[in-house]
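Complex shown without one protein chain; remaining protein chains in place.
Let's turn to chain A:
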Amino acid sequence: MAAEREPPPLGDGKPTDFEELEDGEDLFTSTVSTLESSPSSPEPSSHPAEDISANSNGPKPAEVVLDDDREDLFAEATEEVSLDSPEREPILSSEPSPAITPVTPTALIAPRIESKSMSAPVIFDRSREEIEEEANGDIFDIEIGVSDPEKVGDGMNAYMAYRVTTKTSLSMFSKSEFSVKRRFSDFLGLHSKLASKYLHVGYIVPPAPEKSIVYLQRTVKHPILLQDPDLRQFLESSELPRAVNTQALSGAGILRMVNKAADAVNKMTIKMNESDAWFEEKQQQFENLDQQLRKLHASVEALVCHRKELSANTAAFAKSAAMLGNSEDHTALSRALSQLAEVEEKIDQLHQEQAFADFYMFSELLSDYIRLIAAVKGVFDHRMKCWQKWEDAQITLLKKRETEAKMTVANKPDKIQQAKNEIREWEAKVQQGERDFEQISKTIRKEVGRFEKERVKDFKTVIIKYLESLVQTQQQLIKYWEAFLPEAKAIA
């Protein structure tokens, strides 16, 4: 993961970012209390991951991932989740977690899992490549790895701990290379904190981790989020206060909530007078994109499934070809059949690897984007809420003015004073509301612009990689059959 590939939106250099951050901070002291509903309302959600994904309206990435959980270290983390406290809370109870900063998706971590003789699948280590490819002198050099899952503790209180390693040249960190141990709820806690701080300002926090490495990588790619002290603490400090309120759902649960919330929002009737056609257009665009991606994703999942079947069938055929070769009493033919069996076995491996690629590159790219788009939609919804708040403030102000007028007529001096005070208060709120609305609109425009740019790059990169994997498979096939051909010809 790594380097930010484009200069931060407000120009180069950190100082500007800090400025912006302060601005942002101003914003949230007032908005935090009003807009945010802190994740303190417990909601029962004792679903094992499989259950969740079965219920999700969208694609079922979790399900597939968990089946193939060699790469997802966090597959086991769900145990932690269900074993821990009985009260579980969604990370963002009312707000879908909007998240953008699309990075080149789905990089896999090198699993140092004690998984058996399974041939280690190709490790798509994009992070390093990006740093190398990076030519336009960006300054965000940070690389993160997550590895070494290990089970800590026993029985009911057992959990998985992961090693988070950071390599960076950024000066905000005290060392250039460091690693810490984190547990799954720590990741969720980080997400929760970041989300609560930045969400309603229009910045997007990557969706909560299902794929932790992607999550971290996306998060550090976001110029604003990178500055966040909580993130730094997460990456650096050896002791992290236990994130109590986040023994919550895995990413699959988040997705489900995202979908539910998205549905709820659709049913919500905020009639906003959209003065800016851009927003309407964009929303429609994302809606269409979402639909198309879902369709494509479903088809790709079918492809993955069938390729796995093909692999299994090829393996079975290889065995029976070997048996047939054994029975065959003509020596040269017997040998040729054995060779055929070997070729088919190798081809079976190829199919398996290709199925991986199908899934981890193509399918995951799509499901990541489906989730991201849900997050984008969420950001748009925030804007609507923001507008609503402003609108409400204006209405209240009007009422207060009416009250003042009434009091004046009724000649109640103390009530008049009170009314005047309230008017001042609400005037300020209206101003604030307008400022907030404009700010969020501005931020969204920027974020969407950046999202689109990233998306294009992402898609292209991944697609090219995927095609390369297909080429590789074909080349291997050529190799195998070319080796076999003389054997077949040798049958006398």
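Brief remarks follow.
The rule is short, and it goes like this: contacts are C-beta pairs under 8 Å (C-beta built on N, C-alpha and C of every residue); 3 or more make two chains touch, one makes a residue touch a chain; residues count from 1.
Convention: contacts and distances are computed from a predicted model.
Between the names "Signal peptidase complex catalytic subunit SEC11", "Interleukin family protein", "Oil body-associated protein 2B-like" or "Sorting nexin", the one given in UniProt for the chain missing from this structure view is "Sorting nexin".
Only one of the listed residues, A:Ala302, A:Ile395 or A:Ala428, touches the absent chain: A:Ala302. In the full complex, the hidden chain is touched by chain A at residues 288-289, 292-293, 295-296, 299-300, 302-303, 306-307, 309-310, 313-314, 316-317, 320-321, 323-324, 326-330, 332-333, 336-337, 340, 452, 455-456, 459-460, 463-464, 467-468, 470-471, 474-475, 477-478, 481-482, 484-485, 488-489, 491.
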